[in-house]
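Here is the structure we will look at, set down as structure tokens.
Of the protein chains in this complex, one is absent; all others appear in place.
Chain naming follows the written order as A and B, and within any one chain the residues start at number 1.
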Amino acid sequence: MRGMTPIVQCISRLMAPSIFLLGVYVVLHGHLTPGGGFAGGVLIAGAFVLLVLAFGSDEWRSRALNWNATVFESLGLFFFWFLAVMGLIEGVPFFVNVIAKANPGHPYRLFSAGIIPLCNAAIGMEVAAGLFFVFMCLAILKMGEKP
Amino acid sequence: MILYTLAIVLFLVGLYGVLVKRNIFKIIIGLAVIEYAVNLLFALIGYRYGGAAPIRTQGMPQDTLFVDPIPQALVLTAIVIGLATTALIAAVAVRIYEKYDTYDVRKIRKLRG
Partner (left out) sequence: MLTILVPLLVLMILGAVIALESKDLLSGIISLGIIGFALTIIFLLLQAPDLAIVQIIVETLTLVILIAAILKTTREDTTETFGFKKILLWGIGLIAIAAFLLVTVNIFKHLPPFGSPVLRMAQPYIDLGLPMTGAANLVAAIILDFRGYDTLGEATVLFTAVAGTVAVLRSVGRKRA
């Protein structure tokens, strides 16, 4: 798909880091403000989709980008499963909030609520990489090519 | 009661689109409308008059009235899964168009050699 005019390219180059930063904020503060892993993950994917739409998909056609996207997606899911299994080492049942039981922080702060911010980060990574990958496959699909 | 009835009517409009229409993209649009109607119905059931959003802030008394947080937790993941399945079925529809050169469901049933 083609890119857009230089005005759109300049503005999207300025806006995309702000959208990415907003997505990371929504993911990390998921236990204090509305949002969480899913909303923040889709926002991060939206920042990258904006860049692809503005600059055209010819620059992004390289194989390294798709490989990175699959690595991030699988890492996110594996990290989430690892957090769930982490309690089994200590002898408690599956998926118990081991960090909150060991040292409970003060509520209403960023470093509290045990396992919940880490789970949010893992889900955000997985959702962002997955949705960006789906959009990239639709963008670089060429009609008429034999699969 | 009228709110529940209107949400069910929205569900039925989507169901009409899935059953009667012949274009594959109209069927996809009908599926998306069914999803919106179901999420809306869940959020309507959990409301309480005079309730606040289910987020505790500092300085809130311990027994404030909250709306029901459980339907919101169910709908939150349902919305994102809906996006993934819509993308999947749109990808399959694009491949079908590439092979049969039409979106008509009646013509797709004929096998081509």
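The rule is short, and it goes like this: a residue touches a chain if its C-beta (ideal position, glycine included) is under 8 Å from a C-beta of that chain, and two chains touch if they have at least 3 such contacts.
Everything quoted here is computed from the prediction, not taken from an experiment.
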| item | value |
| --- | --- |
| Touch residues of chain B, complete complex, unshown partner | 1-10, 12-17, 19-23, 25-26, 28-30, 32-33, 36, 39-40, 43-49, 51-57, 66-70, 72-73, 75-77, 79-88, 90-95, 97-98, 103-106 |
| Interface residues of chain A (partner: the chain not displayed) | 1, 26, 30-36, 38-39, 42-43, 45-46, 49, 53, 73, 77, 80-81, 84, 94-95, 97, 100, 104-105, 107-108, 112-116, 119-120, 123, 126-127, 130-131, 133-135, 137-139, 141-143, 145-147 |
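Just so we're on the same page, only the chains that are shown with their structure count from here on.
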| item | value |
| --- | --- |
| Where chain A and chain B are represented by their mean Cα positions, the distance between them in whole Å | 23 |
| Residues on chain A engaged by chain B in the complex (per definition of touch) | 33-34, 36, 38, 42, 108, 127, 130-131, 134, 137-138, 141, 143-144, 147 |
| Interface residues, chain B side, partner chain A - complex | 53, 55, 57-58, 76-77, 79-80, 83-84, 87, 90-91, 94-95, 98 |
